[in-house]
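With one protein chain held back, the other chains of the complex are shown just where they sit.
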């Protein structure tokens, strides 16, 4: 338990907020970071960085705001700064697009910033944690393998569709082992950002293809569900086949999943495994953590994106329609909020985990720790 | 070759149209029958039957018309008659709901009418053909097993989601054998009829459940792909697991399919099997038959309901995104027009097949045949 | 200032909550009442009444719940009771449909219950207040004209489209006088209740007709903006022409308004009149009252239903695109949340107003007042 950790316990003495920068602050993910961090008890936005085109403008002018609530007051008049490594903050969230995230995140890590990234670029890199705090909180140890001189590091959260799937697979993996997974996703438009999908392609239509998505779903779960051993991740081995569709839904990725388990199991046991899942970090009291990660629906028509996507403020995962599968063993439906749990909210939870683990500190303290 | 058959060849002499009745004429499927039969070269609507509530009114008043084209002129002012077995027609199409179809269709068959039904009630009955003319045209022979005194019989078409799936499975079954099928459907709202799904449940949402649908998809293909032997159908054996979703699309059921084949096959062979599929009834020149049943899309984003559902006037089936599956063998996407090929259009094609096979005749001739 | 009033001041001593019944509790409006009252500081649901069909069931079974948040815990297991005048509560909210509201509300008023109704039946009755608390709070005095023996009365809130329009007209009427109003509405699907509009009619479509709506918009504003004089309302005289459309939006009625003012005015004066509007009841500190009723948007693309409907928790009214009109004088756009401000939320605010005015009391005190 670190110094900071102590101070963060509810009962502890007053503590300073950590100063957060947002990379790609004007984009769709960046805006969601701004929204989620507006009233955050631990983090305070002190830097908004974006492309040269936006730099110099006030945030309210630079961002074509797409949220339904207004721009948080504290941020609306902040100046947007360029993507340079002299941001006034203790760490950065990255909502950058994959096109620029590779270089930019490397630059910030090298400059000593912890980078909490939503981009895909470093997710599968061996020494970069691919985190879901309730699933693999110990994987943060990988940051010690990263070789940046000045205390910086990169951690990532998974693809928005991967998150829900992995949360549902975890209890099955632990209890029975998972051999194979068939998953068909029905993904919301917000997953493509703004402007993203043209309304002429979306309205009353399904697009049965999302570039790169099926690969991510096939590969990321193995790493997340993998075992940390000897300082590295041994990937879980399971065959995953994904078919991804874009549907005219605003928020909420639904996945129809079918699994083959390692050992013979009864339906009731599967339901019990879901219901019994307990987060290993529940005693950390992270502000963004759902009270309960998995919500099991027994009624036939649930979960539905529009009705249930805000489970636990968008940080919960809905599971429904559990039943036997005629081809593999069991099938069920998973719902996850793609821009909250599947993107910005997941990244914020990652940062909270790192705080509790003593890996995210005010820069001055970080400097002291590094020096000691 | 029958007498009638001869007269129907394009080169043959002029022939009388067959007089068709429509059961459930005011409902969503009934309306589609009216629309499709408006300019039909062989069939002419002479009777519109519906519930007592509608009977006696003119069709334009009784039907809450939902089509985008106006009510065909020839039908708009016809009187709707009650569901009694004295309809003035040579045969009937049934667009009745399952709740009333069981009794009503039996009554009409017993009264000597050929009943071309879209309802689910008799689909799995041993002596009732479950027909897709391009797939199992020989199954019509089953009608000879039906024991109605006066020449009536019942034939059925499959569930709207089953149709597309079976059309795609047929060439694979013939070439390689199909062992197992995983299918997730994204089904259009029109499949639920009118008023059907509430707009508050549909807009921007997915409902991951459609009552009874998964069972139909699991069981109907085995019968359709079965072998006629000794006057009965030996069902094809393959495991089918379906997950059905209602999506905010107007027309067109999309299915994400994954198959396990009986023998080891290369991707190119699978594509070739699809491309080489030839309808066994192409020389029948049925008016509603597509020139080509299967349309293979090689571009990544196709097929899409809104763009491709009217392939071949809605009678074609789109197949796309063929690729290897990490769990079973191959996966692909199938699109079918649910209210045309999957309902009224499929039934009309069934009737056309029966005409060609000499099983559907003007009543007077039918009486002669029966007497001879 | 009444006894009760005193106790309700924030600084005052603890006070008992009033016990509220909900008539039509299982319908769409009834559900919204349940949702809004879940955490209400003054009101507590003690009775849920609905048709005989629902009576006797637990609320969670009787209501086909359409909300996106779950059924409030305190209510989910309450028994639904029939619509009889022996409800265990101090007053009732009515979310009944117009078909049954007439008789039922009369019965409850006669039995001594204050009836806070959202139904249209008594809105235009001379002695029934048609209330928007920020616009005509003094109109509650009309209840003294109602002749129910045992202390009951009826108050109503306006049609969901009328509300937004009247809120926008009020400052203009006060400052310049309003001569004529042209209004075209684009109304959300939730205004039609559940199941309401069929998805086949709604998706990608506009229905340019809503039964009875145009009349309500033409007649209700005159009463609401009328002057209370000598115990009765002198209706404001202004010509109003409405064209109503149903659009595929879930929540939020948008209205395109054009007004002819009584006196010549400059655009800046009109904007100032909107901006300067101050609620006459702001010092009542009603829990559901918005801090600011009118929100003026200066950017061209606002307000939009999906982005701005939750202004002030759905109790604010958005005004945008103010500009000169080539035919009348000025035109602008108004947005109102149809099921919150325009229905259940408006009714709850009405009840809060009545509490502050000493017109809504615990039954025992009401009995004392009546006896005195």
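Residue numbering begins at 1 within each chain, and the chains themselves are lettered A, B and C in the order written.
Everything below uses one rule, namely that a contact is a pair of C-beta atoms (placed from the backbone, for glycine too) under 8 Å apart; a residue touches a chain by one contact, two chains touch by 3 or more.
Remember, it's a predicted structure, so these values are computed and weren't measured experimentally.
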Which shown chains does the hidden chain touch?
-> A, B, C
Full-complex contact with the absent chain, from C:225, C:250, C:336 or C:349 = C:250
Given C:66, C:169 or C:186, the one touching the chain that is not displayed | C:186
From A:201, A:269 or A:365, the answer for touching the chain not displayed is A:201
Of the residues in subunit A, which ones touch the absent chain?
-> 66, 189-190, 194-204, 248, 250
List the residues of subunit C that touch the chain left out of this view.
-> 180-182, 184, 186, 201, 203-209, 211, 218, 239-241, 243, 245, 247-250, 254, 256, 258, 260, 300-307, 320-321, 325-328, 331, 333
Positions on subunit B where the hidden chain makes contact | 66-69, 203-204, 306-310
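Here, only the chains that are shown with their structure count from here on.
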Most remote chain, CA-based centroid, reference being subunit A = B
Rounded Å distance, subunit A centre to subunit B centre (Cα mean) | 45
Subunit A and subunit C have mean C-alpha positions lying a whole-number Å distance apart equal to 41
Two or more other chains are touched by the subunit B residues 201, 203-204, 248, 250
